[in-house]
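This part shows chain A:
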Amino acid sequence: MWENELFFEAVPLLLEAFIKVTLVVTVLGTLIAVVLGLVWAIAVRELPPLLAAPLRFLVDFIRMTPLPVHLLVIYYAFNSLSAMTVGILVIGVHYSTYMAESYRAGIESIRSGQWEAATALSLPASRTWRAVILPQAIRNTLPSLGNWAIAMFKDTPFLIFISVPEMVTRAREFGGQHFTYVEAMTVAGVLFLLASYPTAVLMRKLEKKLAY
Partner candidate 1 sequence: MSDFFSGVATALPRLLGEGLLATLVSFAGGAVVMVLVAVVLGLVEHQAPAWLAVIARVIVELFRGSSLVVQLFFFFYVIPTLTGVDLGSTWTAIIALGLNYGAYGAEVVRGSLNAVPRGQWETTTALSMPWATKMRRVIWPQAWALMLPGFNNLMVMLIKGTAVVSLVLLSDITFEADQLRRQVGLWPAFLSALVIYYLIALVVSTVMRWGEGRAQRRLGLGDFQIRQARRDAAKVLAGAAAAEAGSGGSGARREGRDT
Partner candidate 2 sequence: MPTDQNPDPATTSHPHNGGVPRIQFEDVVKKFGSTTVLEGLNFSVDRGERVTLIGPSGSGKTTILRLLMTLEELTDGYVWVDGDPLTHDRRDGKRVELKPKQVSAVRKRIGMVFQQFNLFPNMTVLQNIIEAPVHVLGQSTEQARTKALELLDRVGLGDRGDAHPMQLSGGQQQRVAIARALAMDPEILLLDEVTSALDPELVGEVLGVLQDLAATTDITMLIVTHEMQFAQDVSDRVMMFDSGHIIEEGLPAKIFSDPDNERTRQFLQAVR
């Protein structure tokens, strides 16, 4: 059932995939999502309705449709991009639609008095956003963004659809080669737990700390 030999063979292999692919995708994907999410949130608020409405629809559409399909579409549509690049871009954009919601909630949580005070001081819109609204909104939004990053991390195995050699893809290959999946899948699962559980606990702490 369980062979230690296979286990010890799988650990370094999967650790390598974990660090070189899974973590890289998560970090770069998060960067994209954090920036784009903010862009969506502000654009939907500031653009004229004629532009804001279709943008909001597009963001909602992406959020409500499956990541694997997005991966496949972009992978086939842009032949010149490597699978890894497609994976990072698509997962980043996908999660930016979730983060946009988090930003929106953070922005809406700011009392109208803040906007009114900025208007009363004749601050231009860009200054109001940068100096008044965002510093407050992002503080409220941080834990939520962190949680979406963890969710993204757990969704990186979806990249198996476009054969990016991330950890679970490698675990399945490894299992196929050795005609047993027990050791490799266990290692993959445990590595996910080891990485995501402490991060999630940290986020809960951060959330409590930032709450007041």
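Selection rule, in plain terms: all candidates are chains of the complex that A comes from, given by their letters.
Quick note on the criterion: a contact is a pair of C-beta atoms (placed from the backbone, for glycine too) under 8 Å apart; a residue touches a chain by one contact, two chains touch by 3 or more; residues count from 1.
Worth saying up front: this structure is predicted, and the values here are computed from it rather than measured.
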Complex member in contact with chain A (any copy), out of 1 or 2: 1
Chain A residues touching candidate 1 - in the complex, by the definition given at the top: 1, 61, 64-69, 72-73, 76-77, 98, 101-102, 105, 143-144, 147-148, 150-151, 154-158, 160, 168, 171-172, 175, 180-182, 185-186, 188-190, 192-193, 196-197, 200, 203-204, 207-208
